[in-house]
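Taking it in order: structure first as structure tokens, then the write-up.
As you look at this complex, bear in mind that one protein chain is not there, while each of the others sits in place.
Presenting chain A:
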Amino acid sequence: MYAFEIERPTSVADAVSALSADEAQPLGGGQTLIPTLKQRLAMPSKLVSLAGIEEMKYVRRDGDVLVIGGGTTHGRIAREAAEHFPGLAALAGKIGDPAVRNRGTIGGSIANNDPSACYPSAAMACGATIVTNSREIAADDYFQGMFTTALEEGEIVTEVRFPIPEKSAYMKFEQIASRFPLVGVFVAKFSDRVGVGVTGASNDGVFRWTEAEEALAGNFSADALSGVTAPPASDMIADLHGTAEYRAHLIPVMTRRGVAAAA
């Protein structure tokens, strides 16, 4: 790693102020950023660790919305969301491994927007709101392609608000070495709509499979997808773990499984 200073603010306001320094970078749980630093792929002058900000750690229900602080770990979400939103709790409980889940945070994952991260699929399917220290952003506007978001320099994800669906399921086809999804699909059924968020598959990062959403809105069953064409392979990621055609094929497969498993 290159040399840098580290700061540990204990409030959002102090973190924002620390991040105004030149080349300062926020550090969430560090489960992606620390390996990146070790490879010398980033060279911050200062890291601002958000892990000491207690006011960003919570899971609470506000009517039909599950409100999660940006500094909340995957492990805590897996435990505390289970009663209110089992689909999201199950997603959080399958990220990485137990030690990673005790450090990694939802805010860090959403801010990084890895094309294979799990949470973005749930955020898209549910129509979540991403709250930062300065504004609220709809998920559809927030995720803007691989590792690209609407966040400005020095802006922190302080909260994510998920409308709670009637039924949901996350189906992750795991790439077993990294434990990231090769393709992951989050299916969320609301009283008046269905959301289908797809991660791991596309060169453009997470996306909503709107054709499937429309077909499922009228008939929430795996059969409703039989006439729906899979998203084109030309848009999909191809690497040594799977071809673009393979990923494209997995999208309807995992969607069907998600619909069948939704609870």
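Convention: contacts are C-beta pairs under 8 Å (C-beta built on N, C-alpha and C of every residue); 3 or more make two chains touch, one makes a residue touch a chain; residues count from 1.
Assume contacts and distances are computed from a predicted model.
Hidden chain, UniProt protein name from the list "LivH_6 protein", "Copper oxidase", "Molybdenum hydroxylase family protein, small subunit" or "Transcription initiation protein": "Molybdenum hydroxylase family protein, small subunit". Residues of chain A in contact with the chain left out of this view: 1-6, 8, 27, 30-31, 34-35, 37-38, 46-47, 49, 51-52, 75, 96-100, 102-103, 179.
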